[in-house]
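Only one protein chain is missing; all other protein chains are in place.
The letters A, B and C name the chains in turn, as written, and every chain counts its residues from 1.
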């Protein structure tokens, strides 16, 4: 514990700005993955244990597209779209067959997907480390804000994540499709009786969740190493975020992701032994005190 | 005393004789190695199935007790102060206490939340093992081997004796679990699984029953961990990682959750599969994944459950020609007892 | 009655697992009619509706909409063909506002027509207009019933299926629902109502079909039923 240093940081503009931005950077990518996980759970009622796979696929698709085209925009799109399409395929051919069956079946189907995709990625891309790289403009010197430093690429990444989060929020709350999706989460049979193709919608929502994971993977590809199996640690972290925020709640995912990000950023200053164990302890605590999470509505 | 007890004891004895005879008939060390693996993981899977198949509690964190058994036992033996049976008892007792504390918190949660919190506890224990390097050796595990001093004239340093010892412990544990499986307690657990509201209405203390089976499952898992630690002469953090829990889940799924010995069959099949797939290809993830999909989406249940259902169907079709199976005759009562 | 009926059910058998619930149900609703499907609790009214809506597909027999078969299609396609099914228990989306409930139900009718808009709904259901921003879960039972009817109308169906619309509501609310159904009838909406509450039906329906133990036992105009004490006594326990 080093509370003096922590207090010193919070009261110094440069340190405060840098660490807050750090928390947001760590948190926002986590949010993108976790929101997809939460969306799928909220609407379909299944836990996509294979979510990390789509993060990994997004990263590798973006990497491949960047190698071929050299266009950063195309790389992002390829990552998002590739993960989304494979998500839909996975939902239609595999996940949809275990809806309503017990949890074990869903878990095993996802486990199989992880095993298969990790191996396929190793076969196609090799086992060595990869990085996507980024355009020169992003790699410029970090921007100075009130004495604190924020790298250009992270500003872009934050803007993207916030933008996607806003679009997601507006889409779900303000558009007709979003209203239908929220209704689907609550009463799918009624939605079907109103003339809406629920199967198609399930696939679309699952695909959308995977697009979010894939986008996070693509955004991470320039700064995080690509290896087969890279989805695992992200899955575990976003899983913690989802549980803390409330399974099915996208605002909850945002709050929890930023909370974890800020805790890590300021924890690094004040109590540097904040480790995984504490994250799991926090998750356990939330589950004990409020199983539905900070902002969740479903009761346990 | 239960009426089927004599039959169970008989079958148990037969199993033990078969297990002990196999390495004599095929005297090759790798068969013994293989069977010890089936024993250790089979026991882990069987203990998990007390929660999953019998009580309907899907635990994602069962490997924590496997690891706890292995580590407590290994540490005590490395300490050098106690003999193997004492260390075993202490490891089992310590794990029971751990399971009691964790279980008291977990069993209050339902469905997916139960799964999550068991997972959280397991990961917490896993990170303690990783972090407490002075005690556990961290990521490198308990190093330097686990001594196996002779006790009561039994020398577990000798591979054949070790195998025999594991086989006896295994069959004893199976008999204990069989008792639970067929006891009134077992039927209460089935009722909790199928209709918790009804159980509550009938005055069953659901939380207490769940806690009881949780601790029992933890105890059995710790015995599996001890066998593993004895065999590999070490304990490793991976014993308590979620992948170990995942494998145990896969074993019971592969074998079947409703036939008593299903999980052992699953453990056997998975070990066999792993063994050959690892030999034939380096893309074992690909192969294993496809096998999982084939079983989950094709058979839609474990092999033993599938066979049991098929047998029952066939028997129903040709009722006069009822041929009782020699060993594994799944009682119809075992499949979804209480509607 | 030369044009085919809007809705026709022909010789329909429905099973739940191994047990048969409906035995050769025949039913026809012509344009503009308000048909009451009467019967005791467990007679098979809800199952008939579910068979029509595609939720419990018939093992034998057919459901025809304006002469074209719709049975065998998934529920959403049955709805798109023009059958507006309002299930029992008033299944509003509780965390949506009243208006959002309507928006979820909005779609063009089978011929691309959009007679029903939120504006029109609010005209017909002035009560809902005043609470359009309220959460549907906060409405009273009667208000929720009106909302589910309005929401289904937003899909511009050719026929409205109301399953037990008066169930569990206070008499004064039931009367309001009755008024609403009469209003809709006067507007030319074809309606099929399943009810146990015979008095309610006698007040709103133009025709009636009585079922018992999964079979049609009587079918006639409403006035004729009103005069048939034997049927009323025997099947409807008045």
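Rule of thumb we're sticking to: a residue touches a chain if its C-beta (ideal position, glycine included) is under 8 Å from a C-beta of that chain, and two chains touch if they have at least 3 such contacts.
In the analysis below, contacts and distances are computed from a predicted model.
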Chain left out of the displayed complex - its UniProt protein name, from "Phosphate-specific transport system accessory protein PhoU", "Acyl-CoA dehydrogenase family protein", "Cytochrome c550" or "ABC transporter substrate-binding protein": "ABC transporter substrate-binding protein"
Touched by the hidden chain, restricted to displayed chains: A, B
Touching residue (missing chain; options B:6, B:89 or B:133): B:133
Full-complex contact with the absent chain, from A:106, A:198 or A:227: A:227
Touch with the omitted chain, as defined above, among A:131, A:166 or A:285: A:131
Contact residue for the chain not shown (choose from A:51, A:122 or A:182): A:122
Sites on chain B contacted by the missing partner chain, in the whole complex: 18, 22, 25-31, 33-35, 37-38, 130-131, 133, 137-141, 143-145, 159, 228, 232-234, 236-239, 243, 265, 268, 272, 275-276, 278-280, 282, 284-285
For chain A, the residues touching the chain missing from this view: 9, 15, 18-19, 21-23, 25-26, 29, 118-119, 122, 126-131, 133-134, 139, 141-142, 149, 151-154, 220, 222-225, 227-230, 232-234, 237, 264-265, 267-269, 272-273, 275-276
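We take it that only the chains that are shown with their structure count from here on.
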Pair exhibiting more inter-chain C-beta contacts, A-B or A-C: A-B
Chain closest to the assembly centre - both centres taken as Cα means: A
Separation of mean Cα positions, chain B and chain A [Å, integer]: 35
Cα-centroid distance, chain A relative to chain C, in whole angstrom: 44
Residue numbers of chain C (touch at least two other chains): none
Complex interface listing, chain C residues touching chain A: 53, 55, 74-77, 79-80, 85, 87, 91, 93-96, 100, 103-107, 151-152, 155
Touch list for chain A against partner chain C, complex: 176, 179-180, 182-183, 186-187, 189-199, 297
List of chain A residues in touch with chain B within their complex: 47, 94, 97-98, 101-105, 107-109, 111-116, 118-120, 122-123, 236, 243, 247, 275-277, 280-281, 283-284, 287-288, 291, 300
